[in-house]
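For this depiction, one protein chain was excluded, whereas all remaining protein chains were kept in their positions.
For chain A:
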């Protein structure tokens, strides 16, 4: 899977080390404002601001989504997790707030904002519920991007306005026999005149229960290997499309994950997205960006969990002290093993550092992508690192909260269950590490 990656995206193997310069959002019709909030621009007057600097618009969006998520979404979270069902009202409010079409042009009813804004939105949503965040992430970073980049005028007209206002989309690549080895997919698309007949089955398809449109990756010519893979737009009501029963999952339960059966589905030629045989390129390209979205989700998850646990440690008093200040009673015994992180404070500080590092990786990858610079290695690093940090954070948070952390009355156990998928989907940790290794290898080629 890595070789097509290098062939397609061998922009610059060697990392040209340039100073981190101010992002110019020249890709969109915006004024070339420096990447700072109004106050900071005045105060600093510096062209190399810290990574955590946002434009006024990004700052306003983040605050708006933060407020919306904490006030309107939070009450639904526990019930949705228990029933493994996303409440339609939640989805409607996401559309109402304009969160499902963040980068879509206003002419199609979208918000017309940037990739980094999407990242901030996903992070804020994930602080409250990772399932809602993933629904928003898939829509924005995979579905909308594919249509925007590859859609014909007619396709954009037909789908983008619906994707930004009331229709959820699903991305169908994985199959029972092809996960990491995505390009060995078996779903076939046979051409008959001006339409294709698709046969096969897909697995692990997120948003399947709610989606109105499915982007199905199928192979038109298995003898050509991955060069036959193409992307087809399949409407939900297409005859022969069967959406299977959703999986009963450990975490991210409110996000529907279903198998799909494609039984002699007729798809007209005009529903081919992009070019025939180029599907593998599109898939990789989109997944590179989607990776940063997942990193943002894991980051928000870790931060949200941390924000729930630390106040508890500041309140809970044992042995006459807040447990936040607690030094482990047997601390001196463990000193022998040089385990510096026994002290509660140290553990909390360590986790906070990891979250900060994860945040900077994620934001930097997002800014690199926006600047049109090579970002794949950094995106892999962000996704891999944040999923690991999320696992560490949530595990520790449960420990810090003790018995109550282990019960469903408190939210931390949900974060713990939700984080595990981070190391698995949209490219397993092993895949991320292999991809990074290939880039690193190339860097030393000269």
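In this section, a residue touches a chain if its C-beta (ideal position, glycine included) is under 8 Å from a C-beta of that chain, and two chains touch if they have at least 3 such contacts; residues count from 1.
Everything below uses one rule, namely that contacts and distances are computed from a predicted model.
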item: Record-based protein name (UniProt) of the chain missing from this complex, from "Dynein light chain roadblock", "SEC24 homolog B, COPII coat complex component", "Electron transfer flavoprotein subunit beta" or "Proteasome subunit alpha type"; value: "Electron transfer flavoprotein subunit beta"
item: Among A:112, A:179 or A:290, residue touching the chain not depicted; value: A:112
item: Residue, one of A:84, A:97 or A:395, that touches the chain absent here; value: A:97
item: Residue numbers in chain A that touch the chain omitted from display; value: 38-39, 56-57, 60-61, 64-65, 67-68, 72, 96-99, 102, 106, 110-113, 117, 121
